[in-house]
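Below is a structure I'd like to ask you about.
Only one protein chain is missing; all other protein chains are in place.
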Amino acid sequence: MEFNAIDTLWIIMAAILVFFMQAGFGMVEAGLVRTKNTANVLMKNVLDFCFAVLAYFIFGYAIMYGSEGAFAGTSGWFMMGITESPVEGVPVEAFWFFQAVFAGAAATIVAGAVAERMKFVAYLAYSFVISAVIYPVVGHWVWGGGWLADLNFHDFAGSTVVHAVGGVAALMGAIRLGPRIGRFNKDGSPNVISGHNLPLVMLGVFILWFGWFGFNAGSTLGFGDPVSVSRIIMNTALAPSTGAIFAMAIAWIKYGKPDLSLALNGALAGLVGITAPCAVVGGVDALIIGAVAGILVIYGNIWLNAWRVDDPVGAVPVHAINGIWGTLAVGLFGKASLGAPLDGLFYGGGFEQLGIQALGTTASLLFVAVTMWIVFKVIDMIIGMRVSRETELRGLDLDEHGQESYSGFQIFTTE
Amino acid sequence: MEFNAIDTLWIIMAAILVFFMQAGFGMVEAGLVRTKNTANVLMKNVLDFCFAVLAYFIFGYAIMYGSEGAFAGTSGWFMMGITESPVEGVPVEAFWFFQAVFAGAAATIVAGAVAERMKFVAYLAYSFVISAVIYPVVGHWVWGGGWLADLNFHDFAGSTVVHAVGGVAALMGAIRLGPRIGRFNKDGSPNVISGHNLPLVMLGVFILWFGWFGFNAGSTLGFGDPVSVSRIIMNTALAPSTGAIFAMAIAWIKYGKPDLSLALNGALAGLVGITAPCAVVGGVDALIIGAVAGILVIYGNIWLNAWRVDDPVGAVPVHAINGIWGTLAVGLFGKASLGAPLDGLFYGGGFEQLGIQALGTTASLLFVAVTMWIVFKVIDMIIGMRVSRETELRGLDLDEHGQESYSGFQIFTTE
Amino acid sequence: MEFNAIDTLWIIMAAILVFFMQAGFGMVEAGLVRTKNTANVLMKNVLDFCFAVLAYFIFGYAIMYGSEGAFAGTSGWFMMGITESPVEGVPVEAFWFFQAVFAGAAATIVAGAVAERMKFVAYLAYSFVISAVIYPVVGHWVWGGGWLADLNFHDFAGSTVVHAVGGVAALMGAIRLGPRIGRFNKDGSPNVISGHNLPLVMLGVFILWFGWFGFNAGSTLGFGDPVSVSRIIMNTALAPSTGAIFAMAIAWIKYGKPDLSLALNGALAGLVGITAPCAVVGGVDALIIGAVAGILVIYGNIWLNAWRVDDPVGAVPVHAINGIWGTLAVGLFGKASLGAPLDGLFYGGGFEQLGIQALGTTASLLFVAVTMWIVFKVIDMIIGMRVSRETELRGLDLDEHGQESYSGFQIFTTE
Amino acid sequence: MKMIIAYIRPEQLPDVKDALFEADIKQFSATTVMGTAPKTEQRMYRGVKREVSLFRRVRLEIILHDEKVEASMEAIAKGSKESGGAGRIFVTDVVDALKPWTGERGEAAL
Amino acid sequence: MKMIIAYIRPEQLPDVKDALFEADIKQFSATTVMGTAPKTEQRMYRGVKREVSLFRRVRLEIILHDEKVEASMEAIAKGSKESGGAGRIFVTDVVDALKPWTGERGEAAL
Partner (left out) sequence: MKMIIAYIRPEQLPDVKDALFEADIKQFSATTVMGTAPKTEQRMYRGVKREVSLFRRVRLEIILHDEKVEASMEAIAKGSKESGGAGRIFVTDVVDALKPWTGERGEAAL
């Protein structure tokens, strides 16, 4: 077979950038938990990626791309017998790597939402299942030639497939676990549990943004259309900028002060929002999509507090809510001339694409919600989801890993 | 139009690397301020980039590349009507992104110099103006077909356009604000205000250096000449190495001990110094340019202390002084055979190019100094530049953002 | 000469990634020492890279690639007279940069093993010598047309040339220096000296892994064979995953709890292990090689403790032991069909390649062990290797640099 | 005047604080200390065991009028009981006090 | 011998230190404590309000001869006034002292 060097090189570079997002997730999550649970959340981040790679090698790829059933692929376990990638000119190993790092991203989104109270071994079990089965099934539907692909559902880089899937799994996990001790008062009002290290959070968000250029622009799966890649790159710079600005502004108006961690959440929200439509919208559309994402992340956070769901890092507002928003945005702002299946509502295409987008994201997320609920239920029955009250008070680092994240600093635990 | 995949890919990858420099600036600046102002400086870093993207999309690009007047471009607001980039074979969206991240870099240089005392909202105003107008005007003169381009002023990757512009803006800001409380004694002698986290500074410098390979080598705006790109890459490794070594050595000799933050400043100084000449000098020249930069950064720091200008991170010695040095170095070490307009003084070309370089950098920096002085003056009148004495003592994090950067660590504020 | 743009671009991008590993080493080492020695170890990291660049420019390249003697090259000091790289189509400046960052990696491995007790100036002397002479000699043997290249010794990306060389130098350094005060009791049993900042360690490992994709896949020295590059990328994802999982599992079984820093060491061990064979083994082989590496790193750690060698960051188990393992793995798992000189033992090739691998790694490491022993001896005689007991107790930051890494945090020195 | 020095566990501080406030004791100071415990604990780091003998505790310091000593002890006991018990309370004498910005001395300065 | 325990604001430490040195009181120790204040403060984090009731303060501990008590109180009051006022000073008794490396006891050990 003839391979295309530049397409392969681009996919590999993009995948390497996406790989690095793992460190971004790690830093964001570590920075937003307390010192006493930092090593635990980092350990979860490292291991969920390692398990994702393993699970996606053994099962995931076979389910997602192994063969073309409507529901799931069924061949190519351990990558055996797979000699070609679905993308002409790109070796399957490069394609596998690009897909594997996406699986890792979906899995790791959950770590933040369940932080500070979920058992390490339960988390390992969860992370293997999502990468081996759940993520690949949805991926197959949309990208692997499944039924949503047939319907012309358009999720370019994975607002639904990766982010909303991870975000809904995170929501299920957070609901099942319940809030951290002290997070809500008896009257239901929320308390503050401050993140311990904001510089790490900022660093993590910039690592994520950096990787996201690969995430979105690499989803072209080649460099055959330089204009499309360039447009995606531009949009991936624009949307998070308005996302951060609007999240900051709304927080400023509502709470009187601009909050760093919410502004950073806004940037991530803009990134998630632009992920599905990045290839098929123009620059001004991207600015609007990002701005809406920034607003949604603030209200998402308020809703979660009202429903007493405890999501220490804001994974649900960022990934679930904005994953849905991004998917719908294709039906609103998409342009057929740029490659969307149909023009979006705002460009005269009517409701058709919007309907397809709504159907696709609803179906995918229902599937994830139900299966993840069962998965967490089973894990809970077999090994238990939540650490003991004592462990939670002392911190998961000491009881689950027998070590502390920081040494030498004097730590004021209750501050 | 026919697009060139490899040129576009290279520009995009380089721009992504430059984007990441934003995190580098954030880490350096966060690490060199006190704990109580860390979230504030990070917030400034995040938002100045977001504003730069927005401002450069709406106004900046139009001024810099919109049309070919001697002083400024005047068309293409909101990127409307712009369908081609000035670089053949490269889509305008990719070119825009490359330019936008440069604008972000120029803007963010100021954050460090005005840290720990400048109001957040004043900083936001400043950052919009520099990215929307001031940086694009100078950029137009040199890169956008303006009068300095016509004179054969050579600033390959922006020692003047980006770094000295940012550095002089930083100097104006630092002068207008005055020093932090306690930074100078009544007799004018300087006091130490230690940075709070040196590992972040080291990380930031390496992120910057990493991004700088894209900054310099991406300024080829294509990959048509692999030798030129390669030479730039080599020089971008060599100059900062001698920069760090010489800064360390001079500090060691003068102060008795090698200082980490000054050695790191030396590496950055070498990077700024090689930015203008990177394409047109050889390896040994790069070593010399870096060494001089490393020496200059130490003396620059001494001069600032003598003039009682308080620059917490060394932005002025690094970016302003070495931006000038790098620009002049083209007139000293440049070789016509490698692409310089004329041979430099040390290679038999006489004073002509050196004169042009001196003229170009002087004109640009005068323009920046005057306009920024006015901008800061106006901001000061309308919203006020400096936080209150009380806020400064308590820290900007608490009063401006209502939160702290670190939680759980016991902080000894006055240490 | 005709240059190949895509090959050059790939080598440059890969080298930039490898460059960034320097920050990864810095973060890992900083995180695993105590607060009082953090600036010192960072300073060593920065400067050893700067010296490596300088030394490799002046001497190293000439020795490694200057001419084709069996033992060492002898021409091209200061890169003078060198106009072509050994790789067709790639400019020598790009090739030099790729090699220089490898030299930097080998040098910096030592910093962690000798941390918290080696004099800064002694370390500078060491780092110049290894980059100028010792690493280039071994590099010449294997990659520069020396006697091991002639024997068909296969070390694709440097399990031996870079990692085991650095790891053995680290071992020599750690042995000569002796353990840190308080690291072993009078009865020889080991004590804990906790690393001060695990988030930095996690970040560092992910930066290293990120860079390693460039390290391994860039060692193709071009993009002529997209399948080979893709396979290397896949293997560089697989091996560290099982490395981390198995290191964690073994630690869990042996010590009762999963240890973050050992799991991270396991990921690095997998990376080192796959470095030599990355191009010539399949995915399942990579999983096995990584798993063995993860197990070896735990036992390596135990052996060091038993022999009372104090290696604060685990440089020896990671780089020396797994460097050897990776080199031997070529003789076990290598496939001629993928480019190995001969099939490995497990694929029917018998012991021949394994024997060559064993010979090559033994010869290289003996050379390094002997020369480094002498180098350290000489340094010890002239300037002294180890800081005074008083300096060690107070911390190297204060006595060697007159500054502290953290300010404002209350530090509990003896915790 | 007396000075109460109480050692509690970090997680007890919020409840103890509330109990003190309820008992109308509104001025005190807290520090983190490393304190001994009846039993040492085994931790691991990179495969090496270590006996940890000092644990993070919170030290409260409360200067108050003699008649409030019993109330403060009860409040601390009550507050700490809710989240796990244990702790120690000590009482020492205070001979004088000064509110610098009013100039009040002795009992009046509290 | 007496022990002075003084609570000041962190930003006052440099001035108080200088004032003590001027009053020829050259030996003391400082710690960060979290202390109460007359009013709580509202802070925000991710859109959730919180009442902060403990603030960072510096606790000085000075053991000195009885005749220096007044001078030290004045010095602290003076030093802290320069940068904003407030704070508390308490005095307790010290019954003995030892300089281990000279063996001096009691008053002589200061």
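We just call them A, B, C, D and E in the order they show up, numbering each chain from 1.
The rule is short, and it goes like this: a contact is a pair of C-beta atoms (placed from the backbone, for glycine too) under 8 Å apart; a residue touches a chain by one contact, two chains touch by 3 or more.
Just so we're clear, the structure is a prediction, and the values are computed from it rather than from any experiment.
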| item | value |
| --- | --- |
| Visible chains that the absent chain touches, using the contact criterion stated earlier | B, C, D, E |
| Residue, one of B:67, B:152, B:305 or B:391, that touches the chain absent here | B:305 |
| Residues of chain E (touch criterion as defined above) contacting the omitted chain | 1, 3, 17, 26-31, 61, 63, 92-101, 109 |
| Residues of chain C (touch criterion as defined above) contacting the omitted chain | 182, 393-394, 398, 402-403, 410-414 |
| In chain B, positions touching the absent partner | 190-192, 194-195, 251, 254-257, 259, 261-262, 298, 301-302, 305, 314, 412, 415 |
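In this section, only the chains that are shown with their structure count from here on.
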| item | value |
| --- | --- |
| Shortest path length from chain C to chain E (each step joins two touching chains) | 2 |
| Type of chain B:chain C copy interface by residue overlap (half), same or different | different |
| Which of B-E and A-E has more C-beta contact pairs | A-E |
| Between chain D and chain E, centroid-to-centroid distance (C-alpha), Å | 18 |
| Distance from chain D to chain C - Cα centre to Cα centre, in angstrom | 50 |
| Shared interface positions of chain D, touching two or more other chains | 32, 43-45 |
| Contacts with 2+ other chains: residues of chain C | 6, 9, 13, 194-195, 197, 203, 255-257, 259, 261, 406, 409-410, 412, 415 |
